[in-house]
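To start, I am sharing the structure in question, which I have written as structure tokens.
Every protein chain except one is present and positioned as in the full complex.
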Amino acid sequence: MSSHLDDATYHKQVAAIWRATIIIAVVTVFEVGLALSHYFFFYHHPKAIINVFMVLATLMKAFYIIAEFMHLKYEYRSFIIILTLPLIFLVWLIIALSVEGTFWLRLIQ
Amino acid sequence: MAELLDENVISEHITLPAPNNNEGGEDTPFKVSYGKTMMWFFLLSDAFTFTGFLIAYGAIRMSKTWWPDPNVVFAGMPFLHGVNVPLGLVSIMTTILILSSVFVVRAVIEGHRMNQKGVAFWLFLGILGGVAFLGCQAWEWSHLIHDGMTPFYNVYHAGPEGETIKLALAEKAKTPVSPGPPMFGGSFFGITGFHGLHVSIGVVMNIVALIKTLNGTYQRRGHYEMVEKFGLYWHFVDLVWVFVFLFFYLI
Amino acid sequence: MVTSSTGEHALSMIGAGSHHKETFISKYIFSTDHKMIGKQFLYTGMAWAVIGGLFSVLFRVQLAWPDETFPFLEQIFSNWFDEGHMTPEAYYALVTMHGTIMVFFVLTASLSGTFANFLIPLQIGARDMASPIMNALSYWLFLLSSLIMLASIFLPTGMASAGWTIYPPLSILPQASSGSGMGMTLWLVSMVFFIASQLLAGINYISTVLNLRTKGMTMTRMPLTVWALFFTAIIGLLSFPVLFSAAVLLVFDKGLGTSFYLSDIFIGGKALGYSGGNAILFQHLFWFLGHPEVYIVVLPAMGIVSEILSLSARKPVFGYKAMILSLLGIVVLSFLVWAHHMFVTGMNPFLGSVFALFTLLIAVPSSVKVFNWLTTIWKGNIKMTVAAVFSLGFVSMFISGGLTGIWLGNATVDIQLHDTYFVIGHFHLVMGVAAFFGMFAGIYHWFPKMFGRFMNETLGYIHFFITFIGGYLIFWPMHYLGMSGVPRRYYDFNEFHAFSEYHDMNLLISVSAIVVFAAQFIFVINFFYSMKRGRKSTELNPWKVNTLEWTTPIIPGHGNWPGDLPTVYRWPYDYSKFEDGPDFIPQTVPLTEADIESDKKNLH
Partner (left out) sequence: MQILLIILAFVLVLVVILQVGKVVELVSVMRDEDERTEDTSNSVGFLFLLSGIVLGLFIAYTSYTEYGKFLPVSASEHGVWIQDLVDISLYITGIVFIITNVLLFYFAYKYRYRRNRKALYFPYNNRIEILWTVIPTLVLTVIIGLGLNKWFKIFSEAPTDAIQIEVTGKQFAWVVRYGGKDNELGKRDFTLSTVENELGVRWKDKVSKDDFLSDEIVIPVNTPVHVNIGALDVIHSFYLPEFRVMMDAVPGIPTKFWFRPTITTEQMREIKKNPEFDYELACNQLCGTGHWNMKKTVRVVTEAEYKKWFSEQKSYYKQNIAKIEGGASVDTDVIAEVNSSKD
């Protein structure tokens, strides 16, 4: 929070932002490309593998947004840990409800 | 009650200083101001809210054998009536929102340089992006509602081979269809609506920041931390969109 | 009143020449002083506790004397009684509201609201919360949500009556229960404000603890109360949002006709148009909040008890770091075990087994805490103040209630015991009575700091012994009922042969409940009487305690410390450290050679 930023750091930061932007853009194009290619060319094939790739791509985008745009990468390590560690609860929520969701499908059928 | 006022109680108060939150804590462990800490923890809790919504949608979707194909549902484009561009509009929306987020980061960086004009310029672009995003979303919603989609009714039905067919088209072609899950509309409107609400709040926050920047409030204060805090919120909105985009449009 | 005068005096010296007079309203109503906000939470919580307790007494009356008529109760509660009998509608509404009020308004908002607000800045050496305005706002939102909930009592269609867990479809369909109409709507609206209040408060507590500690107050020198309140805030911050999303989806189902939680409903001879949702989904989302919620309730009490046991025994709390780690362990595990409330909902048996495993693991940090408390008082020199006996009572209740958790967490045993009175007995001991005991201990202990006067000890002891013995008499027999299979939330047991056998036990429970409820008025009277007329506190540190709040003036003004903030040199538990020294060394006393020697020696 120093109110004065020297020129070198400034240029470095701006460059980092644009680099992140480009990465996010490329990943997004890749994702949309995957989705559309499935729709146009492989419609009757299962989408599961593509879905995995798209989830990974999205996680990558999320990483760049959090790390660069939200500047978290440059905070103290303990602060990063405190903010990201609780996300394991979400991971467990997601796993548990996914298991339940597929189980409901089995029950209903 | 005056009898309660012992001398010793009063005398303790003589030099009571004004509450000042930046005093003392030489020990802020993260070198992050309390304001930013608060925003971060708010965003953390908001991440839980959104995950709650998304996983509810996910669990419901997983318990279904069939779900409308987003490539068919989200193929409308403004100004291009009748032309199907799968995922066209939403790709534009995603681009707009991410760019808007980038603009706000630039504003934050300019804020660190105490560059009032720079902050105002980039913030303005950021706001423009937000408004454009909301505009696109409004168009998409009205398009879907026009098609007959409601939170409790789904016009996209499963065709004989599992393809997604709009009810009106199916009737025209006399194709037998089985009804699609009504929760498609509910979860789509619910979650994108909740996200849209966040975007709107973010736009308002950015406008407030812009006005204050133009007034020179932050310049006088000596730092642009408020822009940074609002910026964090704005990036979070972007972050959530990335996941909404994934789970509603791509998968 | 003493606070107003001193406060005025103090505040007139604060600030850049703003000499406006502190009026009653700005001092007591729209205050941003964390101590006043803490007291506001306390008063509101006490009012709610009386209402919630009254509700429980009313439905206990129904259970103990199902065949008698109570015309005099009908005179007062004419809505809820019919020809001297409580109506089933009223019974279920009262059960629901008792749970809601006690869990959310009393033990969540009021317990952590009071002590987090009052203690965090005082014990870490801060002038106020990180954002006093947000703090005040949090109280006002809580009050607003309270008033909305209170309004639902007067509805002609009745209060929400789907249980405090508001499981859909019962809570969504007004056809299924009259309370699920307007009553449930108000419940949901109230809860939205409540969640907002909790989030504002939680964010504030966390940033205050992280950022506003005074010089020398490292994280590992914080008293266990602050640690517990800090973890409580984190749990609240992470779990309430999920309740929010669950509630919003419920509102959609109720108002918009979506079917997130509803599917294939045939009621009142009509098939409703809901399709494709899942009622169990709500339970998952609800218990993702609901289970951490019980730790929100009990963690502050644990912190308070650790603190009070140590200072009463004039002995450092045993295993300070283990206490923190076990708190952390509880926090982490509390988020991984929610579905143990749902073993018999037809969930995936494999998933159930994982949840059962995690659930039993929670017993480990809990048992570490219990053993550490026992070691803390071992070879101590225990001053049996009222706060101390309440803390000891807490430990006993926590043991008794906690051990039955091992039964319930075991999924296989839960098949028999789920949703029976066994569960009621278990959680009332462990998070009802125990949490209340922590709260009472805290109030008796910090009363001099709050009001500059002591509470009457004799009344305190009477209050304690009635509540302690009464608490066991109420909740212990419930285990017997539960094991024989008596389900919870039954309006009348006479319908079933197996359940009606326990009438004598029900009678005992109800009579004890009435006595215990009446005994709480001893506390209320003691509280308000002592506020005005109690023995005055004349020393800065009447209990001879190490923590920072006792270095402030007897009644601190807004800003807490005159002059500079105190500097901290040591952990808060240096009691009886040296054979020949004083039996307590406040945190503000610099370390000496002897201290360093002693610390080395104790480093095992």
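Residue numbering begins at 1 within each chain, and the chains themselves are lettered A, B and C in the order written.
Everything that follows uses one rule, which is that a contact is a pair of C-beta atoms (placed from the backbone, for glycine too) under 8 Å apart; a residue touches a chain by one contact, two chains touch by 3 or more.
Predicted, not measured: the structure shown is a model, and the values here were computed from it.
> Thinking of the whole complex, not just what is shown, which of C:Phe30, C:Tyr43 or C:Phe521 touches the missing chain?
C:Phe521
> Which residue, C:Ser334, C:Asn456, C:Asn506 or C:Thr552, contacts the hidden chain when the whole complex is considered?
Considering the complete complex, C:Asn456 is the one touching the chain left out.
> In the full complex, which of C:Ala162, C:Leu186 or C:Val568 touches the chain missing from this view?
For the chain that is not drawn, the touching residue is C:Ala162.
> Just one of C:Thr32, C:Ser110, C:Ser263 or C:Thr551 touches the chain that is missing; which is it?
Answer from the full complex: C:Ser263 touches the omitted chain.
> Extract the touching residues of chain A with respect to the undisplayed chain.
Touch with the absent chain occurs at residues 104, 107-108.
The definition used in the following text is that only the chains that are shown with their structure count from here on.
> Which chains, taken as a pair, are joined by the highest number of C-beta contacts?
B-C
> At what distance in angstrom does the C-alpha mean of chain B lie from that of chain A?
The separation of the two C-alpha centroids amounts to 15 Å.
> How many angstrom lie between the CA centroids of chain B and chain C, rounded to a whole number?
34
> So which bits of chain A are touching at least two other chains?
Residues 86, 89, 93, 97, 100, 104 of chain A touch two or more partner chains.
> If you look at chain B, which of its residues touch at least two other chains?
29-30, 32-33, 41, 44, 48, 51-52, 56, 59-60, 63-64, in rising order.
> Which chain B residues qualify as touching chain A in the complex?
It comes out as residues 29-33, 40-41, 44, 47-48, 51-52, 55-56, 58-65, 69-71, 86-87, 91, 94-95, 98-99, 101-102, 105-106, 108-109, 112-114, 163, 222-223, 225, 232, 235-236, 238-239, 242-243, 245-246, 249-251.
> Considering only the defined contacts, which chain B positions touch chain C in the complex?
Listed in rising order, the residues are 1-2, 4-6, 8-10, 12-21, 23-30, 32-35, 37-38, 41-42, 44-46, 48-53, 56, 59-60, 63-64, 151-152, 181-183, 185-187, 190, 194.
> Quick one: in the complex, what on chain C touches chain B?
That would be residues 1-2, 4-6, 9-10, 13-16, 125-128, 130-132, 134, 199, 202-204, 206-208, 210-219, 237-242, 244-246, 248-249, 252, 256-260, 273, 275-278, 281, 284-285, 288, 452, 536, 538, 552-555, 557-559, 561-563, 565 of chain C.
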